[in-house]
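One structure, as structure tokens, below. Some questions next.
Every protein chain except one is present and positioned as in the full complex.
Per-chain numbering from 1; labels A and B assigned in written order.
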Amino acid sequence: MNKKKKKIIRISIILGVIVAVAIVILISYGNRKVGAKQFEVENRDEMDFNPFMSTENRLDNSLLEYGKVLTKYEQKGYKDYTGEDIVVDMASVSAAEGSTLVRLTEEENFERDTKFYNNKTEAEEKIDCSQFPNAIYTDVYGCYVTFNIDVPVSGLYSLKLDYLMIDDKDSDMYVGIMIDNKLPFKNASNMTLKRMYGFYNTEIEKNLDISGNQIRPKSQELFGWQSVTMSNPEGVYLGEYKMYMKQGARKITMHFYNQPGAIGAIRFSAPRTLKTYEQYVTEKGGIGKIYDGKAIRFELEDPDHTSSVSIRMEYDNDYRSSPASFKVTRYNVFGGERWNTGGDSVQWSFEVPEDGWYQLGFRYMSITTNVASYKDIEIDGEIPFAEMNEYCFPYADGWIGDALKNPENEPYMFYFTKGTHTLTMVNKIGPLRHTYYKIEEAMDSITSMINQVAKITSSTRSSSGGYVVDRNRDWDLEKNIPDLQDDLDKYVDLFKQCYEDISVFNGGKQPSYGSAVKVALELFKKMAKDMEKVPVSLNDINSALTGLSNTMVAIREQAITVDYAELSEQGYKYKNSRSNSWQNFYVGFVRFKDTFIKDYSSVGQREKTTKDMVSLEVYVPRGREYVDILRNLISEQFTPEYGVRINVNMVNGAEGLIMTRYVAGTAPDLAIAIGAGIPFEFSVRGALLPMEDFKESYDLPNGTHVQGFDELVANSFYEEELVPYLYQGKHYGFPETQNWAALFYRTDILEELDVRPPDTWEDVYNLVPVLTKDGYSFFFPYGVGNYTPFLYQHGGSFYDEDGLRSRLNTEEAYDGFVEYADLYLQYNFIYAADFYMRFKNGEMPVGIGDMGFYCKLKYSAPELNGKWQILPVPGHTRVNENGEVVVDRSNGGAGSCNIIISSTKHPKEAWQFIQWWSSDEVQAEYGREVEATFGVASRWNPANKKAVESLPYTQYEIGVIKDQWEWLKESPSTLGGYYTSRYLITALNQTVLQGKNARVALEDAVKEINKEMKRKQQEYKVPEGGSVLREVATP
Amino acid sequence: MSKKDSSKEVAKTPAQPKKRLFNVEKRFGYTMHEIWTHKMSYGLVAPFFILFIIFSLLPLLASLYLSFTYWNILQSPVFTGWQNYKYLFVDDSLFLKAFSNTLYYAIIVGPTAYIASYFFAWFINQVPKKVRPIYTLAFYAPSLTSSIAMSVVWAVMFSNDSTGYLNSLLLNLNIIKDPVQWTQDVKWIMPVGIIVALWSSLGTGFLSFVAGFTNVDKELYDAAAVDGVTSRFQRLLYVDIPQTMPQLLFAAVLQITGSLSVGGTLAGHPTPEDAGLTVMLHLSDYSGTRFEVGYASAIAVVLSLLIFGLGRAAFKILSDKG
Partner (left out) sequence: MLRVDQVDVDYLKRAKKRKDRAGRVIIVVLALAGMVSMLPLVYLVCTAFKPPEELFLYPPRFFVRNPTLDNFKMLSQVTANSLVPFTRYLFNTVLITVAYLFFLVWVNTMACYPLSKHTFPGKKFLFNMVTYSLMFIASAAGIPLYLIITGLHIDNTYLVFVIPGLANSTALFLMKQFMDQVPNEIFEAGKIDGASEWQLYTKIALPLLKNAQATIIILCFGGIWNESGTSTTYIYKEQLRSLGFFMSTIGGGIARQGVAGVTALIMTFPSIIIFVIQQSRVMDTMAHSGIK
């Protein structure tokens, strides 16, 4: 016993010490001193030529990066133009050959389109177009215009445009320019004109929910004329674009495309020159009267406008964030990781109390560890002095308040007159642009080196996608690739330089993305030392390249969060910008304590509950963040407009739960995100309401339009999407999401092979031998679902029109089945392959993928950007009803749906919710929010065909998806239908893997399927000659 | 009543209850008396059994009742008598398939896992005490991480893709020419499922063995040594096994239940030719996909009866000796 006591004492002492140490560490960590040291960088736009391409400087300018063209200009001694703006007479602008020109005034929707909302007052205002009487209208499909100008003196000019964006799509207008039919530099073909977004409902008091939380102000496009000097849309370059024009008459051709809008004025002007800080001070008469009052704080969460819909107000729980948001939610900060793309700009306005000199500082937080953020800082639309061009916000760990300061860490002083001023911040990539392009060039060159080495060593690609090299042989690489040693040394130098630069331009700190460069550096060092290592390192090189491509993505990201700016006296210290441990602890405690008081089911309910307000419970089996976005939308839009409260219940796996609670009589009113197979099973048992109950459209007393089932389907959905929910002539589910399939192909590889991507299955069969010859293959997924397109394309169907018998024993079904099986039997398609991996390494350069595959590529294979494209899936040619030859691309892709439970007491309101949720605007907005939250990786896939168009696909991709959806063909559900897939697997397996006769296998399957269907029909007492799918007059 | 009194009484009463009397009044009195006499025993078991009856037994009985009904969940159950059982034994051809697959699985996995659990626990008992928890952790790890990591690792191991670990290895060794369709080929579906199951078979039984061994009276080893038992193996036979008989029984019951109620294999459901269909899958197919819960309950009852049978046998063999 004594021993035991001792032991207990010992253990408690140890535990006590550990806890004490942990507390001390936590507290001191919370109270740690953090500084953000400013540093000096050398920053220029002129770029070195590609060290791996000896002739690059001799290339035509139209093929060169802007930075390189700039270097050439410099070498040739071209000077900036300094005179007056050359204003293009818009009346003289004419359509280029093969294009038509429409003036804005001729556009029929002109009146409607040129109204806009002022976000502060929510008043509709009309855009004044009188100042640009000859403005050109450009539609989605683009327009080419041409005009002549008289260039007074040879030199470098910058281009200014006045423009107006018209339709409400979250995508920018692209601009291309050619001078005398030549691009002045490569990037001149895709400059952009950006949209403007502002925030509605920013007044906190008016936009609170029941618990006093602020409802997130909505971001909405602002329409109006904007004036902009063309520069790199991704903020790659320090300065604006400059293009060289020779003296004399020049023919200019411009191309406006991607989004509709209007161009009001085109001007060529003198490139801007920036004063230094000293010049700025001198110009303003030297630092005279310095403001000496209290620091003036202006909040940054509510900007006048931003250039991207995804940048928005955020809330932050930090104790010191202003206004505080930890007790009740206040949108109190701005930016964050969404504000990371180069070229994104945000503008605020602020009030200055008196003329004088001020120190300007910000409370900000870096998002990525050890990454400094570069931004242009403009006052009243202009960069006040050169140091504000790509000003660096040095990295700080956590929130920090700091002045804009010079490399000696002395704050800059700004002169302001009394009155309103604007502050604009534009994300820039900063000096790392050189590193970015160096890595890109090295990667291109390394890829071709790998190919060369692989050829010489006749390395083959193993089944795992890697290279297999005979390790025992010595390869005389030097003889075959004479420059190899030289190149390897160059790579080593280059990576060493990049690695150092990354650190230097982040203020001497090494961010995590630098590690991939380090890995590459070490690898090439090793190989440069011993060239024999090259052949055996091919796989390592490949994975190093993947790492590098991610580094390239990371280099472009410039995220910070800003809380407020402060104008203050000189030498002001930002004392209250960081909270200490106690404050952090206090925040945590308050938030925790509130969970025992707050009513979370009412979160987001804008209005106080009234007795007569209908309340609905909705099941949402989706992830937390999806549900939060939905909750926001409901509180922002649905509840105020419809006067119906929604209790969103986030659940895992709704189907089983709905059943259980249906039995207990506590079922929800409706559910969204339900699997496509569920509504049929539920409806057979009478648990759902048919959508046909809500056919009629009507208006609510407050003017809100409620779309009826018919209207909604006709406007925004494909009839085919409803097929899986059909039971006895009525639909018991409403489509919510819809997948799409497409043919994915590697443009680079197909080009190399000199083949075109296939359009029909015949094309595929012709392509396969070509691919096989070079060791490539075609991907087509193996499985029952992939037989479906063949079935439909041969004109077959799964069931008869009553859903009583299987139709898989028809000739059409058999033909489709044989064709599908032949993919594997005759064309040796691979049954199982990780398409993603093999598409990436090029082994399968063409194949069928779906939306998930698209997102995966976009998200985690940035190195492939621009090297792949999509097309509608291959089909079979046939003659349609109109006698035209078409390619039948029938394919399915049913996603999830919405259902109304029959036990609901408020069916009308339930439908109001579903039609609201399914509407074009809400789906589009939800998609936008989802994209802003998750990025491209989890893009929203609405079944609403109009909403799809507002997602950030390219115009081309939208076209492909829509073309494919024209061929949408869904399979109906029927009693016992689950046996179809089950026995098709067996039949397929027997045919393909076991060599059984296809017809026998299929017939065996049909027998079993029919048996089960019959059994189920008996169970549900479907009479002979009755119907499952169609409405039958008398039971 | 003070504690002392009650304990005295309890201490006195290991005697068997007397012959039953059929006088109701007397019998009632007798029962009350019996309960009073054993109030400590009843008091200790009461919390458990009250909760047990409410939350386990009642739902079980309901489930039993449902096996005699037609019930599609959303509509109320309809009593159909023995019809479900009739269908099960006469018409349901798949049940036989599922049953034979399950037996195949259980016969291999059950005993192997059981013996492996015992031996690994015994091995662990032989290593120094300080490192035992680490070893135990290592072997129990598959159960701790089960669902997520496991499925990923095994899915890749037996991937049908030629890049799957096993296919890739076999291809490189030139043992096979084409990738084996581990989860598609009807020949492989069950064996692959069994291998995966064996790997993670060190679960509850194993833990109870590990703990059981620590309860073995160490003096018995010395006593046995005196009797000439010196080798590890002999000690296992003469000391360890008899001493851990209760755990052996416990693990046996769990193992029987576990192996016979095996659900899906790596190949998932449905599988070609129902090669991976087990009774449990068949059951969940009826309850989940076809919404015929009454019939599913009947399958459950039949499977339970089989488990009872084997379980009772285990009791006979192990508890008599113990």
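Heads up, the rule we're going with is that a residue touches a chain if its C-beta (ideal position, glycine included) is under 8 Å from a C-beta of that chain, and two chains touch if they have at least 3 such contacts.
Everything numeric here is computed off the predicted structure, so don't read it as measured data.
Contact with the chain that does not appear here is found for just one residue of B:Ser159, B:Gln181 or B:Ser259, B:Ser159. Considering the full assembly, A:Leu657 is the residue among A:Met443, A:Leu657, A:Val784 or A:Leu993 that touches the omitted chain.
Among the residues B:Asn101, B:Thr136 or B:Asn160, only B:Thr136 touches the chain that is left out of the figure. Within the entire complex, the positions of chain B that touch the omitted partner chain are 3-4, 6-8, 10-11, 13-14, 16-17, 34, 38, 40-42, 44-45, 47-49, 51-52, 54-60, 62-63, 66-67, 71, 73, 120, 123-124, 126-129, 132-142, 144-145, 148-150, 152-153, 156, 159, 161, 163-165, 168, 199, 202, 204, 207-208, 210-212, 214-219, 221, 232, 243-247, 249-250, 253-254, 256-257, 261, 280, 283-284, 287, 293-294, 296-297, 299-301, 303-304, 307-308, 311, 315, 322.
Interface residues of chain A with the unshown chain, by the touch rule above, are 317, 337, 369, 464, 512, 515-516, 519, 543, 546-547, 549-550, 588, 591-592, 594-596, 598, 600-601, 603, 622-628, 631, 649-653, 656-657, 659-661, 663-664, 666, 834, 836-837, 852, 855-856, 859-861, 933-935, 937-938.
Definition applied: only the chains that are shown with their structure count from here on.
Here the CA centre of chain A is 49 Å from the CA centre of chain B. Put simply, chain A touches chain B in their complex at residues 462-465, 656, 659, 662-663, 681-682, 685-687, 782, 830-834, 837, 978, 981-982, 985-986, 988-990, 993-994, 1016, 1019.
Across the interface of their complex, chain A is touched by residues 72-75, 159-163, 167-168, 171-172, 179, 181, 184-186, 270-274, 288-292 of chain B.
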